[in-house]
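Structure provided below as structure tokens; questions to follow.
FYI, not all chains are in this one, though none of them got moved.
We just call them A and B in the order they show up, numbering each chain from 1.
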């Protein structure tokens, strides 16, 4: 990754400049929390302060906009938070903000306080609301992707993903200690209902025998054959990593199928919410700091509503409206690599 | 804890000395693996070597005795293992060893190799087999308690417990990040089917609102009242720690009851097998080193079959046969402390 100055994917010249540098902006965190959100908030506040912009924090995500629940964020308000998981601005389900009436009320609350632009830090769910808000209300919105599932379009990495993968990997390392001590098949379920990014990186990093993700079909017979072959080659234990959710069936379904075919009772481990918390990794703190800075810079530059992304190591701005619904693809080569390396 | 020279709870003078210093002993790990087992193996081998005793490792627990599957353990064989989770000697279900025929075969295999005493590192399940073996065969057995559940009698702490508690606590800390970001009730299930040691220490250390253990009854209505009161006092989130197993019902049962009464859907996290692995803590490495050393010393001193324990900071030897079935009690004061501190 080379760190270059922000590059705009859209041709700025072709866009009518509608936005000017504001004196006051707001920042909020929406949807499921992700490690690194605090680092992003800190960057927005500090870069804002350096640019002479006041920053308000909307509490509990969009709910704070709807009910006028704001907090002044001076530089000291974000001291000593860069290393903390969760979000000091708290978060909640969008609720009222999903309705046009709720969004109108949010707009009034912002106008009343003289807030001229908004930074939203959130996942795929918050993206749609942010785009609708920018479109309906005409307020400038910069969207910073934060999602442990890494399922936000327009960026290679969302804030929180690297931390979640490392947390899950440490869990796999612990399980491996036991797996080596005892003859066992372990089925480990990780987060990622609609995307296998966590599962794939955890499987590769954890040296798993196989990975089951929503994006690619897997034949359970093949999976069982692979487990048997690996045991014939002398492996005492096998670890299978599975993404949660109905598309894979989750760990329990896979375990049931394996038991039926192989006659062994696999141990099931569902990692669950531990993947969401914890101190962010270096990579997530850096990504959050750079994206938070780019969001404020986008606003001061008068850039139209955008999703801030990191693509091939560079910060890019993508038009916010066009990003909604964009699919994210998993690398099939990495998927195959799991199998070859487990051999 | 003061570290004194080993004290014998039994009056050595009243016991006929049947055992003499052997030239060769065996060591094995039995039952579920626990972090620190490797540190104990290392201590047995190194202290044995210093006393001029050869040490054989029986592979896969008692199975190695029954099938004559041994490995020479010189000093270098245990280099660089003190920090590793799991057990380099592997483990397995007792299987054949549960039968008198299996134990007789094990005795023959030991006699054939000139093994005169045995160190068993294991949990409550292995204790019974060890006592039966010492009694039937007349071989000296020193039992070193290793169990993440801490459910072995005759000792305040078993090897692996401190590591398991710290691992679970780190998971709670991660969950708390998210709990603070989002209004939620979390029910976290930890290990300990028959004993609430892990749950109690994790609840105290994690600042949980309540703890549910097999030893004490809990009224779910009271639990729900406590959650409601804590939310009235301004807490956005509650964490309830529950021991696994039928006696508490586990996290899912508690979650169901809470949902029915409070109408909120608690998040359930089952920590599972991650509590079993990982590098042992300082305390577990020390305990394992001291207990492994005491086991060899017990053998060289001609001490009759014993369970090595740490009580009030001191190493003590308890007669092996008398320990089987001894109950372990949970401290009711600590149990109450959880509630007061959560206020």
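Definition applied: a contact is a pair of C-beta atoms (placed from the backbone, for glycine too) under 8 Å apart; a residue touches a chain by one contact, two chains touch by 3 or more.
Since we're looking at a predicted model, the values are computed, not measured.
Enquirer: Given the 2 placed subunits, let me have the overall number of copies in this structure's complex.
Expert: Total copies of the sequence across the whole complex: 4.
Simple rule for what comes next: only the chains that are shown with their structure count from here on.
Enquirer: How big is the gap, in whole Å, between where the Cα atoms of chain A centre and where those of chain B centre?
Expert: 38
Enquirer: Contact residues on chain B for chain A in the complex?
Expert: 29, 32-33, 35, 37, 84-87, 90-92, 167, 171, 173-178, 180-183, 186, 236, 267-278
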